[in-house]
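Missing here: one protein chain of the complex. Every other protein chain is in place.
Let's turn to chain A:
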Amino acid sequence: MLLLANILIDGIAYGMVLFIIAVGLSVTLGLMRFVNLAHGAFAMTGGYIAAWLVREQGLSFYLGVPLAVLATGLLGALLEVTVLRRLYRRTELQQVLFTIGLTFLFVATANLLAGPEVQLIPLPPALSHAVDLGVRTLPAQRLLVIASGLLVVLAAYWVLNRSRFGIWLRATVDNTAAASALGIPVQRVYVLTFAVGAALAGLGGILGAELMPLEPYYPVKYLVLVLVVVAVGGMGSIAGSLAAALTLGIIDTASKYLASDWGSLFFFLAMAILLAWRPQGLLTARKA
C-alpha cells in the first residue's frame, strides 16, 4: 500500500515535470508545425541559469527561478526572430537537422561555460522540508512541482481556448494569410508562442532538476522522453499531453521501483502499445 502511494506520488510529480517541458513542444509541433528538437536545450538553459543565479550569484530561489524562466523565454524569442522563423517553410527533415545541430551547440556551450559537472539548484529551507500528508511524508518540493503542473494546465487551457491571444494563435495557425489580412499581428503571435513554450521548458528543467540532473548532455538525454510524451499525447493537444505525461511518468516510476534491472524497457513498451492503439494521440479518436 505504501509502495503504491510512493509510486503514485513520485510518478505524478515526474509526469508533471514531463508535461511542463513537453507542452511547449506540443504547441510548436502540433499548432505551428515546427519540429523543434532543440526544445530540451531550453529546459537545460532554464536549469543552468537558475543554478547560476541562486548558487553563484546568491539570489533567493523565489527571485532566481522567475528570472531564469524569463531569460529562457527571451532566448527562445531571440532564436525565433533571428533564425528559426526562416525554417517554418522548410521540410521536416531540414527542421530536424537544424534543431539537432542547435542542440549540439547548446551541449558544447554548456560544457564550455560550466564544465561537465552536474549543476545543483539549492532549495530554500521551506521547500526542502518534509510535509506530512497523513499517508506519508514527502518533500515540499514535490508538492511545488505538482502544484506548478496543475497551474500550467489551467493557464494553458485558458489561454488557448478562452483568451484573445488563443483565438489569434488558432486563427494564425489555420490560415496565416487570412489572419494577417484581418489585422492579427501574425509574427508577434508566433514569437510570443515560441517564447512562452521555451520559458515553460525552462521552468520544467528547473523543477525537474532532482529527477533529471542538469548536465551538458541533458538536451540529448531527455529529448526522446519529451518527444514520446508529445507523440503519445497527440500533437497540439494539451489535455492529451497531460494524460500521456502522467501515464508514462507513473509507468516509468513503477518500473524503477519494481523492475529496475529492465532499464527503460517498460517505458518504451508502454509507449509503443499506446501509440499503436491511438496513433493520433491518447485523447483523439482514431481517424477512419
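The rule we apply is simple: a residue touches a chain if its C-beta (ideal position, glycine included) is under 8 Å from a C-beta of that chain, and two chains touch if they have at least 3 such contacts; residues count from 1.
Criterion: contacts and distances are computed from a predicted model.
Undergrad: Among "Acyl-CoA dehydrogenase", "ABC transporter permease", "NADH-quinone oxidoreductase subunit H" or "Electron transfer flavoprotein beta subunit", find the name that the UniProt record gives to the complex chain excluded from display.
TA: Answer from the record: the omitted chain is "ABC transporter permease".
Undergrad: Tell me which of A:G40, A:P216 or A:G240 is the one touching the absent chain.
TA: Looking across A:G40, A:P216 or A:G240, the contact with the absent chain belongs to A:P216.
Undergrad: Which is it among A:L3, A:L63 or A:A108 that touches the chain not included here?
TA: Touches the omitted chain: A:A108.
Undergrad: Any idea which of A:A77, A:V173, A:M235 or A:I251 touches the chain not displayed?
TA: A:M235
Undergrad: Any idea which of A:P124, A:P185 or A:G263 touches the chain not displayed?
TA: With A:P124, A:P185 or A:G263 as choices, the missing chain is touched by A:G263.
Undergrad: What residue numbers in chain A mark contact with the hidden partner chain?
TA: Answer for chain A: residues 29, 83, 86-87, 90, 92-94, 96-98, 100-105, 107-108, 111-112, 216, 224, 227-228, 230-232, 235, 261-265, 267-269, 271-272, 275-276, 279-280 touch the chain left out.
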